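Accompanying notes for the structure given below.
Complex shown without one protein chain; remaining protein chains in place.
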Amino acid sequence: MSPPETLVDKLDSPWLGVVLGVAAVLGMLTVNVLFLVWLERKVSAWIQRRMGPTEVGPFGLFQTLADMLKLLSKQLITPRHVDKPLYHLAPLVVFVPVVAAASLFPFSAGLVLQDLDIGLVLVFAFGGLAFVGIFMAGWGSNNKYALLGAMRSVAQNISYEIPLILASLSVVLMSGTMNLAKITALQSERGYWFIVLQPVAAVIYFIAALAETNRAPFDIPEAESELVAGFHTEYSGMRFALFFFAEYSNVFIVSMVATVLFLGGWSGPLLPGPVWFFLKVYALVGLTMWVRWTFPRLRFDQLMSFCWVVLTPLAILNLLITAFVARLV
Amino acid sequence: MGFEQILFWLLALGVIVTSALVVLPPGGKNPLYGALLLIVSFFFMSGLYVLLFAHTMAVLQILVYAGAIMVLFTFVIMLLNLSKKELGDETRTIAKGVGVVAVVALAVKTALVIETQTLNIPAKPLPAGFGGVDAIADTLFHNYLVPFELTGVLLLVAVIGAVVLAKRTL
Partner (left out) sequence: MDPNYAPYVSVLACSIFVLGLGAVILILNYMLGPRRPTREKGIPYESGDEPHSKPRQRFSVKFYMTAILFLVFDLEVVFIYPWASKYSDWLKDDAFAGIAFGGMMVFVAVLTLGLVYEWKRGAMEWE
């Protein structure tokens, strides 16, 4: 069996292919993150009966771009007594794995930068690296809010990672592969999406993904009223922007994983693959925004016990029932 | 020297340097630096796995060590948060002595191995699907089913042990 053709294979020089491919993924991610931030502000404004950004560009569309350029010209403040290596490296340690994870997704049939047999595992592994960066930021900042925010953030993220992965594995059980392109192709072939067979897993995944991305009702790590800005309290300028970029990229990535696993990725009638892919991703992103601006915040103890007492056992049960039913059929 | 060899030597050098820095300063002075350097060392190690075509192991290595073990280490460091005073230095000389003995023993052993072993292992063709997830699954469930179940028991003991130890201070 010959490996499926990837973007890198199509070019003569593999190195040029990698650089161009990464640049393309990064560009895609940047455009989407800028749009996502604008969308979030518009959605929140709409829910709260405000206008949101209106000044820069039509409907304030270029507001985020202007904000980014502004941040680029701001002073990088380094507070005294920070742990220098950790403090300076943390934004990069959070930023790099996120982009690397985004480069693993199939945006259409054959339109994938890196087609790996264990793509799904690698996405989760890159997600796990962010914990290290968050902790470095919290510890390095020499700030009570930052350290407490980082500790809470890491504790929450590791807890919700378990049901997240277990729910994804219910789909792997049915597809028999962890290659993201093959999981999509399989759904396209069979003519149904895995959410039909795995509705419970999809719900578990969605709840856990909200917590993974630190979004309301699970946004305790950065609860403004308690912890100022959480682990990135002491960061300014582009250092802050890198954290912010990673945060919104994460929202985008968990939605992409959900699209591939549960919603059939790029498969769909009439419209071309990438259109379907991004339509589905944005439907999920819209849902997370709706949830964020509608539900109140949970308490930290409620959040932790909900994960371990409800969500994780449910995910395990779902996995075992899937295996059992697969045996009967 | 081919691309693969250059990669190997770079990765191997990375493993050795970062591992040494875990126990030497800055890792030896600050436990958090030690833990972080250990992660970097595991990264280089997983690169070596990839060169051995064991790519699943490489990714799992990153997942488990950079994710779980690292978090555990940092949380323990935060839990204890020992200052330099509390750490003390009374066992320093003994530890150093033991360390030197261990290094010498390792060097002698390595020299003996290189002396006796002719490293001309004939190259065998790899079985199909080597290093993939399916190959690991087959080995695990066909050849090592009992050790696999016992691993579960071992992990259970770890959880119970942690609860019992922590309960005293809860």
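General remarks:
Lettered A and B in written order, each chain numbered from 1.
One rule holds in what follows: a contact is a pair of C-beta atoms (placed from the backbone, for glycine too) under 8 Å apart; a residue touches a chain by one contact, two chains touch by 3 or more.
As the structure is a computational prediction, the values presented were derived from the model and not from experiment.
Every shown chain that the unseen chain touches in the whole complex is listed here: A, B.
Touching the chain that is not shown, out of A:Val37, A:Leu147 or A:Val254: A:Leu147 (per the contact rule at the top).
Panel shows chain A; residues 3, 8, 14-15, 18-19, 21-22, 26, 71-81, 91-92, 95-97, 99-100, 103-104, 113-116, 118, 121-122, 139, 141-147, 151, 155, 158-159, 161-162, 165-166, 169, 172-174, 176-178, 228, 233-234, 237-239, 241-242, 300-301, 304-305, 308-309, 312-313, 316, 319-320, 323-324, 326-327 of it touch the chain omitted from the view. Residues of chain B in touch with the missing chain: 3-4, 7, 47, 50-51, 53, 55-56, 58, 60, 63-64, 67-69, 71-72, 75-76, 78-81, 131, 133-134, 136-138, 140-141, 145, 148-149, 151-153, 155-156, 158-160, 162-163, 166-167, 169-170.
What we mean here is this: only the chains that are shown with their structure count from here on.
With centres set at the average Cα position, the gap from chain A to chain B is 29 Å. Of all residues in chain B, those touching chain A in their complex are 32-33, 36, 39, 55-56, 59-60, 62-63, 66-68, 70-71, 74-75, 78, 132-133. Contacts from chain A toward chain B in the complex involve residues 85-86, 117-118, 121-122, 124-125, 128-129, 131-132, 135-136, 139, 151, 154, 158, 161, 178.
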